[in-house]
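A protein chain is absent from this complex, but the other protein chains hold their places.
Presenting subunit A:
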Amino acid sequence: MARAVNSARLLARLLAEPARATELDAAAWNAVICVARAEQLVGTLALRLDHAAVPPVVSEILRDARQDATEQRRAALWEAEMMRRVLAPLNIPLVLLKGTAFVAGGLLAGQGRHIGDLDLLVRRDDLSTVEQALLSAGWDWAKPDAYDDDYYRRWMHELPPLLHRDRDRMIDVHHTILPPTSRPTPDADALIAGAVPLANGLSILAPADMVIHAALHLFADGDLAGGLRNLWDIDRLLREFTDEDGDFWLKLHARAAEHQAVPFVARAVRLAARLFDTPVPPAWRRVRLGDHLYERRLLSRDAWGRETHPATRLAFYVRSHWIRMPPLLLARHLLIKARRRADAARMR
């Protein structure tokens, strides 16, 4: 593979076609490892590549990354179990989301995946019961700040993050999968009603909902930081679910319509196909205006792991606020945050 190729694109190529590892020279390896770490994809890379077919130093790095992923998986499942023991007596639906759900469900997307916080979805009506149960079982507020706390409770789809005081692990308790101020409004009741139970009493989202959540998380919530990893999740989920279910594409489209998520899911599918060769039916493939901008944002890292394309990044940062908040709320939020930054600067 030529040196001139964008380093993040090289990583994406390698994830999609691991056999091409033999084509990389030393400079390309340095770049790929560095970008993979920056994008939290090094564990995934370690599980994709044949360690016998890479240079010895790379195989050492990948072995470490694989062991790290194994430990993260163990820690994530343990954290879910600790949460389950506290919340199971409440007898309410408890749905795992994102990384922990992938490993708990034994999905391809969980292989080598970096897992940080524990993400849980509960019914809005159960939110305060869950909050009280966690607070009395060793969890504390991670950000004890009145404005942030109030902001989370009024405008966000989750409680302010809670941190366990002994295990130092964070839990995000969601009551839906997007901020209520966002343009699309997914049907949270339907997500919970359709969830798939696991053997231990916890659940994970149904296949189509899981893809929809990943797509909304990537394109309707946030500035696409770390987006390459999220898009990789989507590629893995699509491959696994379409393998198992011949009608998956139809079901996905119908379900996405119920959650007002069709354009976001379609964009996720197109970009996954572009970057990771996800097998996608022709009707989903038609290129849309703007796809190349998203692609540029997802691949904006250089061979030293530095962020590139500052203008594109800024545009997506502005967009992330625009899509999450109505204009007046956004203005108020930015004013308060700016005032606080100024105060903090004065304190220093």
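Going forward, a residue touches a chain if its C-beta (ideal position, glycine included) is under 8 Å from a C-beta of that chain, and two chains touch if they have at least 3 such contacts; residues count from 1.
Just so it is clear, contacts and distances are computed from a predicted model.
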Item to complete: Mind telling me which option in "Fe-S cluster assembly protein SufD", "Hpr(Ser) kinase/phosphatase", "Ribose import ATP-binding protein RbsA" or "Branched-chain amino acid transport system permease protein" is what UniProt lists for the chain we can't see?
Response: "Hpr(Ser) kinase/phosphatase"
Discussion item. For the chain left out of this view, which of A:68, A:149 or A:291 touches it?
Written reply: A:68
Worksheet entry | Of A:5, A:19, A:57 or A:88, the one touching the omitted chain in the full complex | A:57
Worksheet item: Contacts of subunit A with the missing chain: which residues?
Response: 26, 29-30, 33-34, 37-38, 55, 57-58, 60-61, 63-64, 67-68, 70-71, 74, 304-306
